[in-house]
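The complex appears here without one of its protein chains, the remainder shown in place.
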Amino acid sequence: MTNLYDQYLKTRAYTERICKPLMIEDYIPQPADFVSPPKWHLAHTSWFFEELVLKPSMDGYQIFHPDFSFLFNSYYNSLGRRTQRANRGDLSRPTVEEVYKYRQYVDKYMKDFILSKKVDRTVAETIILGINHEQQHQELLITDLKYTLSLNPLFPVYQKNFSLVDDKPGTVSNYIDVRAGNYMIGPEGEGFTYDNEHERHKVYLNNFKIASELVTNGEYLDFIKVGGYKEFNYWHEEAISWLNDNEITIPLYWHHIDDRWFQYSLQGLVELDMLAPLAHISYYEANAYAFWKGARLPTEEEWEVASSKFDWGKRWEWTQSAYLPYPGFKIVEGAIGEYNGKFMVNQKVLRGSSNATYPGHSRITYRNFFHPHLRWQLTGIRLAKDAE
Amino acid sequence: MTNLYDQYLKTRAYTERICKPLMIEDYIPQPADFVSPPKWHLAHTSWFFEELVLKPSMDGYQIFHPDFSFLFNSYYNSLGRRTQRANRGDLSRPTVEEVYKYRQYVDKYMKDFILSKKVDRTVAETIILGINHEQQHQELLITDLKYTLSLNPLFPVYQKNFSLVDDKPGTVSNYIDVRAGNYMIGPEGEGFTYDNEHERHKVYLNNFKIASELVTNGEYLDFIKVGGYKEFNYWHEEAISWLNDNEITIPLYWHHIDDRWFQYSLQGLVELDMLAPLAHISYYEANAYAFWKGARLPTEEEWEVASSKFDWGKRWEWTQSAYLPYPGFKIVEGAIGEYNGKFMVNQKVLRGSSNATYPGHSRITYRNFFHPHLRWQLTGIRLAKDAE
Amino acid sequence: MTNLYDQYLKTRAYTERICKPLMIEDYIPQPADFVSPPKWHLAHTSWFFEELVLKPSMDGYQIFHPDFSFLFNSYYNSLGRRTQRANRGDLSRPTVEEVYKYRQYVDKYMKDFILSKKVDRTVAETIILGINHEQQHQELLITDLKYTLSLNPLFPVYQKNFSLVDDKPGTVSNYIDVRAGNYMIGPEGEGFTYDNEHERHKVYLNNFKIASELVTNGEYLDFIKVGGYKEFNYWHEEAISWLNDNEITIPLYWHHIDDRWFQYSLQGLVELDMLAPLAHISYYEANAYAFWKGARLPTEEEWEVASSKFDWGKRWEWTQSAYLPYPGFKIVEGAIGEYNGKFMVNQKVLRGSSNATYPGHSRITYRNFFHPHLRWQLTGIRLAKDAE
Partner (left out) sequence: MTNLYDQYLKTRAYTERICKPLMIEDYIPQPADFVSPPKWHLAHTSWFFEELVLKPSMDGYQIFHPDFSFLFNSYYNSLGRRTQRANRGDLSRPTVEEVYKYRQYVDKYMKDFILSKKVDRTVAETIILGINHEQQHQELLITDLKYTLSLNPLFPVYQKNFSLVDDKPGTVSNYIDVRAGNYMIGPEGEGFTYDNEHERHKVYLNNFKIASELVTNGEYLDFIKVGGYKEFNYWHEEAISWLNDNEITIPLYWHHIDDRWFQYSLQGLVELDMLAPLAHISYYEANAYAFWKGARLPTEEEWEVASSKFDWGKRWEWTQSAYLPYPGFKIVEGAIGEYNGKFMVNQKVLRGSSNATYPGHSRITYRNFFHPHLRWQLTGIRLAKDAE
């Protein structure tokens, strides 16, 4: 179990490293329903280990605080009441210091427990799930924080030298051909995977083409300049409402000041790098851009089959696919069963990973998912086409 | 073209036959965004022929009224401004009589035009599209009207002997086995089809089972009685919000009075027929019911492949599939291109047809689609299962 | 009682005369919470006599329809459930014809009852209240109808020669001086009055000045032209939100087309008469205009004391006064007690009467009241000033 404990330790430490540059004040605000305060992420990831590992499996474990179970539950309905998602930013207490104590408390018992030789296979799997769960929250920590700071007219700097933009210019994109046929989708062999990646199954794909590179800021700016946001033919019907209701004319975090283009980043406001891959766009925008280009987004199966032929990992790549259960998908009994299945409606699959993803967290069968209008993740575009 | 004109005439007449039992007052209200007043359906289906056939293709055609193009456009953005969808019920004028005159005017010119031998293949296709478009609106006419009348505390009777409930009790359902393999999806050969049914393409399906019968009211009532609406584990996360926000505990139009079950129908309030197929449920409810039964909804491809093995046509059957473009789908240039593609996000595919569908309008490749929370159509459930 | 019956008859007939030019379709829509469909006004005014006179006081009276009590109640909470105010436009049934039958039915029994010599003083007072109530609804009938038709892009004509605009140009306004002192407010002597006009009581007023004429369209246009709607210093804090949220820059029904000014009227769209008294402005607009002019609105007591010195009756005149109980005001027991008192918060008093008011319905002690943001009544401005 030493290896398991190493993994645990490394992941827990990385979460706290992300929070190093923060002031106590930064741990509190929640400016939108879809973001959570850093304090909540720190506590919730600990709550997962307390609630699903220590409480049920470690003899004589005493919980840290009787109310934390309620305060730091997220959507696990089977584990009792929870704070309304929208109200997480209203809670000044427990203090940040207490939350760090909570982490230390959980870490101490998790250490004892993991190294105790009492961890059976099922519990070990739950711990690995908890580690992956915390890695997901690391990415949310970064993107939520970016969103919160971006609303501040002072454009605060999280860290001077912290960049999620890839500064090496991409090479020119070309289309890679993939041949029609039956392909297997989903993970093979050992190694952690989420329930939503199963069952591994066969699909038939037509001939298709997929771009070798992501769309860049500069390429997307062309779309803006030709009036792409105003040409309703490029957009889904509900995208038009979304554009109008939210007065959207550019990607999230972009600023057009005195005829120059900037973007808010965790380094503060910086000039837009035209060669860097585009980020922070909704599915609607991705789809409209592709339509304008005479192309389309790939399906998730196309992406998976072709993924060995291109580099990925800078942006979460919107696919055309809806987030749905694979053939043979089974929902596990109990709280862990709530992990993924209950979100399988009205969301879109994103494949790959981003500069903000914990290294090694993703894989080619990984299925990320968000509602089509959301933009605060590092989302980008890879084009595809039917073969002529 | 006589055949085309016959089809035109028959469809146009059927629309007016649906309206026969209405009082003038019934033509006006719009109690929800998703329904349209009968007056609007009558005018909009005529507008389609005027705007997309007569105006562009008939020499010297004079439009009936300069403002109708604006008033009775629906979502065709490329054809200019349109009344906000939510405000159709605010318009008392033009009167119902004027709208019928509009229909007659359009019919007169359509007759002259179709029988004039000047209709080329492209225009003929647009006319056939217009006929199918009107048939779709006939179903909406009925379901919209039902919705409006259902809100009236007087429970008005549309027609004493008008029933959309199938009164022959279904036989006991059993599961039909379908073998894994590559199958072709989409229409073959001649005959009108919508753009969204193309391209015909190959898919691979696993072994699966599909129910021979639809779920009945009585079977669904069992789900209610065991507390199915309160057991959050059966529901999607966003379904739980939908249930809570709308205080939903039973299907649309059901009433529980003095321990007996009734449903509002176009015959007025009638006792619930326990053997009749269930109707007026959302995708969320369909999915939760299937989950409780240890089953699932079929995918649209499974439904299409298996459809020759069961009777269909009483209810629009929710599938698990999201409404997405098929491989090779192309959006046509111009207004007709707006027909289907722009709705391909956040909606679910329904297959089959209902008792309210114009006879012959549907086919096994037909893809109907609605948002998952909507219930005012005659939607039902056919269960499926993975093979053991 | 002949005189009472004459009054009854005359009022009832006038209501129907207002509806003469309507098409059946016009009786149905309710485009905003604050308006009611004509059908509802016709039924509700009859319901008042049925519910508060015939049912409790006429021996053996049979109600017309058991559900009408629920459908056509307005805000009388003590008389049971009622249709939600916002949903009146969703009801196509009962038909207009049935509602007219309801009126005739009530009229027949009211005739028998009033002429029967069985009407004691209390009941007679309720009948007189019912007559005044119907006169109020006559004005609402006109203003609600105007609001509904105004939203129709066809700008429908209610009646070619029907004008609520006073076409005789007003004379130039001058300020009338009123001397400080104690004055009596409220009605003296016999004659019908509302509960909210009582108790007659003494107030002390400072010296003040009040304008001899109402503000004209032309004068108000000057305010628009100098940018009055954009100068926040002229407006209440909550008025600024109201302007922004509703994108308000001109009075209701005004249209600026090709550099000319029009207003929607019951004669259709007509050119704005610069010499006619301004109408359809909110309290916020009235107050901002007065502030710009270095003046203010009169209090209701000032208006009442000065009213013998100027002509009034063309516009409801906003006063500075909040709608509050007079000293000694008592709420009557039972449903009639709900008439006025329950609205005495967050509303403003308007004095006078308008071109749409039933002749003789108002008087100098009459207290009309609306929320400060509402504009669909014929509301206008008379300026006042402190004495120098």
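Order of writing sets the chain letters: A, B and C. Residues in each chain are counted from 1.
Operating definition for what follows: a residue touches a chain if its C-beta (ideal position, glycine included) is under 8 Å from a C-beta of that chain, and two chains touch if they have at least 3 such contacts.
This one's a predicted model, so the numbers in the text were calculated from it and none came from an experiment.
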### Task
For the chain that's been dropped from view, list the shown partners it touches.
A, C
### Query
Considering the whole complex, which of C:Q104, C:Q159, C:N174 or C:N346 touches the chain not shown?
C:N346
### Task
May I ask which residue of A:G60, A:P153 or A:G227 touches the chain that does not appear here?
A:P153
### Task
Quickly run down the residues of subunit C that touch the omitted chain.
75, 77-78, 182, 201-204, 206, 208, 232-233, 235-240, 283-284, 287, 291, 296, 320-322, 324-325, 327-328, 331, 337-338, 342-346, 372, 386
### Query
At which residues does subunit A meet the chain that is not included here?
23-29, 31, 39, 67, 70-71, 83, 87, 89-96, 148-149, 151-154, 156
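As a working rule, only the chains that are shown with their structure count from here on.
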### Task
Using mean Cα positions as chain centres, tell me which chain lies farthest from subunit C.
A
### Query
When the C-alpha atoms of subunit B and subunit C are each averaged to a single point, how far apart are the two points in Å?
45
### Message
Quick check: how many Å separate the C-alpha centres of subunit A and subunit C?
### Response
57
### Message
Using mean CA coordinates as chain centres, what's the gap between subunit A and subunit B in Å?
### Response
36
### Message
Give the residues of subunit A touching no fewer than two other chains, as numbers and ranges.
### Response
none
